[in-house]
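Every protein chain but one is kept in place in this view of the complex.
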Amino acid sequence: MTENKKLKVVLAYSGGLDTSIILKWLQTEYDAEVVTFTADLGQGEEVEPARRKAEMLGVKPANIFIEDLREEFVRDFVFPMFRANTQYEGDYLLGTSIARPLIAKRQIEIARRVGADAVCHGATGKGNDQVRFELGYYALEPDIKVIAPWREWDFASREALLDFAEKYQIPIAKDKRGEAPFSIDANLLHSSSEGKVLEDPSAEAPEYVHQRTISPEDAPDKPTLITIDFEKGDPVAIDGEKLSPALLLATLNQLGHDNGIGRLDLVENRFVGMKSRGVYETPGGTILLAAHRGIESITLDGGAMHLKDELMPRYASLIYNGFWFAPEREMLQAAIDKSQEHVSGRVTLKLYKGNATVIGRTSDHSLYDQDLVTFEEGSGSYDQRDAAGFIKLNALRLRTIAQRRRKLEP
Amino acid sequence: MTENKKLKVVLAYSGGLDTSIILKWLQTEYDAEVVTFTADLGQGEEVEPARRKAEMLGVKPANIFIEDLREEFVRDFVFPMFRANTQYEGDYLLGTSIARPLIAKRQIEIARRVGADAVCHGATGKGNDQVRFELGYYALEPDIKVIAPWREWDFASREALLDFAEKYQIPIAKDKRGEAPFSIDANLLHSSSEGKVLEDPSAEAPEYVHQRTISPEDAPDKPTLITIDFEKGDPVAIDGEKLSPALLLATLNQLGHDNGIGRLDLVENRFVGMKSRGVYETPGGTILLAAHRGIESITLDGGAMHLKDELMPRYASLIYNGFWFAPEREMLQAAIDKSQEHVSGRVTLKLYKGNATVIGRTSDHSLYDQDLVTFEEGSGSYDQRDAAGFIKLNALRLRTIAQRRRKLEP
Amino acid sequence: MTENKKLKVVLAYSGGLDTSIILKWLQTEYDAEVVTFTADLGQGEEVEPARRKAEMLGVKPANIFIEDLREEFVRDFVFPMFRANTQYEGDYLLGTSIARPLIAKRQIEIARRVGADAVCHGATGKGNDQVRFELGYYALEPDIKVIAPWREWDFASREALLDFAEKYQIPIAKDKRGEAPFSIDANLLHSSSEGKVLEDPSAEAPEYVHQRTISPEDAPDKPTLITIDFEKGDPVAIDGEKLSPALLLATLNQLGHDNGIGRLDLVENRFVGMKSRGVYETPGGTILLAAHRGIESITLDGGAMHLKDELMPRYASLIYNGFWFAPEREMLQAAIDKSQEHVSGRVTLKLYKGNATVIGRTSDHSLYDQDLVTFEEGSGSYDQRDAAGFIKLNALRLRTIAQRRRKLEP
Partner (left out) sequence: MTENKKLKVVLAYSGGLDTSIILKWLQTEYDAEVVTFTADLGQGEEVEPARRKAEMLGVKPANIFIEDLREEFVRDFVFPMFRANTQYEGDYLLGTSIARPLIAKRQIEIARRVGADAVCHGATGKGNDQVRFELGYYALEPDIKVIAPWREWDFASREALLDFAEKYQIPIAKDKRGEAPFSIDANLLHSSSEGKVLEDPSAEAPEYVHQRTISPEDAPDKPTLITIDFEKGDPVAIDGEKLSPALLLATLNQLGHDNGIGRLDLVENRFVGMKSRGVYETPGGTILLAAHRGIESITLDGGAMHLKDELMPRYASLIYNGFWFAPEREMLQAAIDKSQEHVSGRVTLKLYKGNATVIGRTSDHSLYDQDLVTFEEGSGSYDQRDAAGFIKLNALRLRTIAQRRRKLEP
């Protein structure tokens, strides 16, 4: 880059106050030409208004990128992750984590297209998202310049930030004047809330932090029954109706919302080394996890399932920590995908006041064999007498140990 | 054993029809002197009636052993297992599996005391329990003779069994005349139901198979709030009241029962190689699992938690498969127990119509540090600028890979 | 199969005494039509003589199958296994284990072609090979009848066997009259010796049990230098000369033989539950393992390598135990193969009196970056100050634990 060429930066731009401040800060502090990228990941806000806001802040129309990534997000990120029944620390469905690699990927692709030198995100310096964005950037474009304003600038307080916004005539919504009582991230998979009113892990999360679900108490008194059809590990239809990935997840979200399903209040371990408390709502994902385990239960071999279960925590940590583009994540994905070839069929679920319960599963690919399992001696391939030998040989090493014990401690 | 000495057999005897038939069969087929062992593991049936039944069937009073093992069961088997947040195949809390090693251990101890040559159990030839019993026997007494009537005798049908019972005047309850619609196992941790009406995994389990819980729909419309106190990974008090292990679990069972908590309808992979469908009810255990994860979330280090999560599926399989007394289970237990030193504190849960939700946790041993996590720059040990270096070095190998890619595919 | 149709059996037939006895036993005991299958897996014996022997024993020419499987063996079984740096129990290169699935697969394919009902192998009832053969058979043809003569027949002694052989005029080599001092298995990957003179694990294995290597003491006093080229994880050339898989392994075998490389004296844990002692010689494989680790060391990402290393023991056990055709082996293979995309380049090794030492590696796909690692501050992407932040955040959870300790034990 020549001396007098302006720095060109692709900013992940939501259109909100904070990223608008960042936009202006890049223009003033770095004297940068800013390219904005606004993605519809199903966060539930219009993305088009971001165009007007960017223009108002002096971004050239050719530098404004607004894209609907919902289908790609669900098809290429959410569904592959759900094939592994992924839960971080036993519970968290990784709704925020799984969106970051896609945003990073598109920012880099846009940077290449427009010839930008740098990328910029609005994640804070204490969280996981900065890591996820930046590992994504570097994995795809190793020499890209990364700007992380929250780690760099010297605004000493929220007040100073707002003063900067006013100085540059960035509109400030009335409710952003004061401190937000908590911070939110949302996409088609989940909403997360954290900070401020949630920082005391001994205090129950207030009802008003929930964005995407009604409470189980407020949900209908009658259960809702649905079916989900799977093909090769991915859901393809609800109640027999084929749906695109994003539409399917949106439909599950509505069902989950209505039945108070998918709330999680969790203290988790951040990659950067501290514990934090978050409230997550993953209505559709919670149903999907139950359903996927249900269809696997009849179609997936036990050996494969146990291996998957053992690999899952590692896989979850890789995604949580931002290593989506790392070779070991891809290795695990290859193993997981290999296992899903026959994970096809239909699951029936009962949704009721916070519960998503599998009540039936059926599949042409079923490995469940009623003849084998029935108490009646079937015509099948199981001979009860085989169990004696099976047990005897499994016991052999334990018996040898016991014999040693007896020899040494007579 | 001399030629004319009678075989002496310790039978795991419930007092029910099936084990009464086995008792008589041992006497007639093996000409054996039978020693009965009946344990109260919290199955919810009186055990004393087994004494009279055994006597009626000709067992000498000195050969009748009836023991209350509830405290030992919960303290030395259930709680150690829950320290690992153990779930088999993602869901099953191993209520049946964890009881078998204790029964096997007591049978062997009684066999030694009375000088018996053999032990006998009433598990069928297609299930996991035969494996669990027998691996336990062999691990503790390597040369013990094991008698597994269901694999050995030649009763061709239920009818033939009942004829045998009648011939030897074994009382047959009216409802045992016909085929039971499903089979049950129960102890203080859970009830399981399987077989017959449950053998079609596509059909919802009928309400009447449930023994230990009311349905979420029938549960109260108001949530119940409780606290559970933990010390070193084990629960010690409910709502501040110290309780013995068995009493504590019984109390949780009642709370779970009343709130429709702990039902599971699962198709699982048996160790003997087939898939089977079971309906499990683990009311107290389900609450306990949620609470234990809750107290760990603030007191257990992230590195330790992730290691535990990765080891858990293996640990669960070992218990499920009957390897409680195997060295590798003991190795894993040593690792798990090591992690629980600081898992002490109080968890608040909301119980409501099938949901057991952690809503608060507090501990003197907490690793949660509000100063670290707050959005305000704390006085603490976290400097946001450290994140830049952290990310850079974590990214280094990914960047090197990207540089290779660029070199090879310019 | 109709009543009067003869049983048709595909026998894994070596042409030696034992499988000849089995052949005759199948004809006499089962009144079976025997189909013989003799494979050249590089065991170092001619396979054509088996044709004449089979004919002599009354096998129809159309029922005699003799095949050279060396290339398939190395390409589709040995090399995929070496991609994982597979060692069972830290040392064993699985030379016997990896041959069994291929033999089983061909037996089943032949059984289908000739319309056979059954397959038969000559493995004993105490070893691993019976398991490996039979798991292979069942995985490929679930309803095949399996005949395992050593577990079935009632020859009480070696004498009885030989009497049977004499009765049916099976030729007995002079040296087979007495007991062999140990038993041998061999293929292009290795030779194994076990039994008899080797059964005392405290006694050194006699020099004469070694088949495939000279001793290090007898090897030349001068090192031999070679290069091995790899493409995508598999070796393709020695000293720059492209070789087919089987030829390449044969060449390495000769090099290993000449330099006393690849001997292993091991007490191992059999799948059937006992410990056994074997002497293995894997001359080429030992060189190949060192070379593969060498090329991976510069071309494979650290994260991928560590995951491979953690998965390897499981993968090795699966092969050792006979689960080559199990879904979880295929899952692991998918992960391993995914990692090998860039494992290409050249390794230089020094072979000397039992040692196979990597002394150089070079690759267009190298991830080794001299600029990064040099003590001089390079122009590269590494800034030493980043290490401070990296350490600080990695230390954060440890500091929090230390602070807790100080708080609780002031």
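Lettered A, B and C in written order, each chain numbered from 1.
Note that in this section a residue touches a chain if its C-beta (ideal position, glycine included) is under 8 Å from a C-beta of that chain, and two chains touch if they have at least 3 such contacts.
Every value quoted in this text rests on a predicted model; they were computed, and no experiment measured them.
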item	value
Sole residue of C:E48, C:E166, C:E241 or C:D309 that reaches the chain not shown, by the stated touch rule	C:D309
From C:K24, C:K105 or C:R277, residue that would touch the chain that is not displayed	C:R277
Hidden partner chain, touching residue among C:L94, C:L135 or C:L188	C:L135
Residue, one of C:E55, C:E231, C:D265 or C:E341, that touches the chain absent here	C:D265
Interface with the undisplayed chain - residues on subunit C	85, 89-91, 124-126, 130-131, 134-135, 138-143, 148, 150-151, 183, 195-196, 199-205, 216-217, 221, 223, 263, 265-269, 272-277, 293, 297-298, 301-302, 305-306, 309-310, 313-314, 317, 322-323, 325-327, 348, 350, 352-355, 357-362, 366-370, 372-375, 382, 384-385, 387-388, 390-391, 394-395, 398-403, 406
Interface residues of subunit B (partner: the chain not displayed)	142-143, 269, 272-274, 301, 303-304, 306-308, 314, 323, 326-328, 330-332, 334-339, 381, 393-397, 400
Sites on subunit A contacted by the missing partner chain, in the whole complex	301-303, 342, 364-367, 369, 372, 381-383, 385-390, 392-394, 396-397, 399-401, 403-404, 408
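The working rule: only the chains that are shown with their structure count from here on.
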item	value
Cα-centroid distance, subunit A relative to subunit C, in whole angstrom	41
Whole-Å separation of chain centres (CA-atom averages), subunit A against subunit B	32
Contacts with 2+ other chains: residues of subunit B	301-302, 366-367, 369, 372, 382, 385, 387-388, 390, 394, 399-401, 403
